[in-house]
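What you see is the complex with one protein chain gone and the rest in place.
Presenting chain A:
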Amino acid sequence: MTDLVLAWLTVFPGYTVPLLLASLGLVISERAGVLNLCTEGLMAVGAMTGALMALAGYDPLLAVACGALAGAALSLVFGVATVVFRADHTLAGLATVALGLGITGVVGRPYVQKPFDGLPRLSDTVWGADLPRLVGQQNILLPLTVLLLLAVWGWLFRTHSGLRLRAVGEDPAAADVVGIDIQLTQLGAVLASGVLAGLAGAYLSVAAAHVWVEGMVAGRGWVAVAIVIFAGWRPWGVLLGAGLFGGAEAAMLRLQTLGLDFPIYLGAMLPYALTLLVFCIACARRRGENAGPAALGKAYLRQDKH
């Protein structure tokens, strides 16, 4: 039993980190009022770009960085559509997902199922040889993610620019009269979410699987969207939500490898069922209180009659 728990604890961060990164990005973008549904597509592009770079023989860390950049590039398309041209956020988001999945399908086809070295475990690096097993099994992106979580939280709630970003998402008209550039802020927030989603995607291929398979994001982008709502758009809630979903997924796979007779479809369904359950609980508990940034998904034009 302890073995089982220990094994679960070792793989648990691996499942949590990508969800956490993607959800953090969403928190930033949605706190600025941009309803962001394109994470699934951004993650796919990040995963594929990372894998391609790694296959081309570049340093895995560089590959991860390229994945993040690819996510940012695609998010820019979404950002320009919604923020500059004021397209409907939901439609633009869904279109971006389709675009991202399409790109990865076409560009990535020749590289499917080709394993590569990827990001080493901490214990495999020169300076990490005698770390305890639990830590040694992780990779460098885990501490980075923890730092990012702290940074995002501190930025949103302890700095002036964080206050300004939240003001844009709550009440753009009020933000406008105090001289905040609404479009620039929102575009920046979308880009940040793109970087984080791309990073999450690259984690899946370069750090976890060490291979690129089409469809490897497997709905995690959507789970991230759910986590953010569950978390009430708060970074610490996101940590809790990502841990919950990541933990469940890890447990599922552990149980399967143990040879427990478990219908595989039931296992595959679990994240979604859990999403639904968590939603119901979150909604029942909150009753509409704290229902997200007030101007989420609404286009703002100064001359509109309020």
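Basically, a residue touches a chain if its C-beta (ideal position, glycine included) is under 8 Å from a C-beta of that chain, and two chains touch if they have at least 3 such contacts; residues count from 1.
Convention: contacts and distances are computed from a predicted model.
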Completion exercise
From the options "histidine kinase", "Adenosylhomocysteinase", "ABC transporter ATP-binding protein" or "Pyridoxal 5'-phosphate synthase subunit PdxS", the chain left out of the display has the UniProt protein name "ABC transporter ATP-binding protein"
Exercise for the section: Among A:Leu4, A:Ala56, A:Ala151 or A:Ala173, single out the residue that touches the unshown chain. Expected result: A:Ala173
Exercise for the section: Name every residue on chain A in touch with the hidden partner chain. Expected result: 160, 163-164, 166-167, 170-171, 173-180, 294, 302-303, 305-306
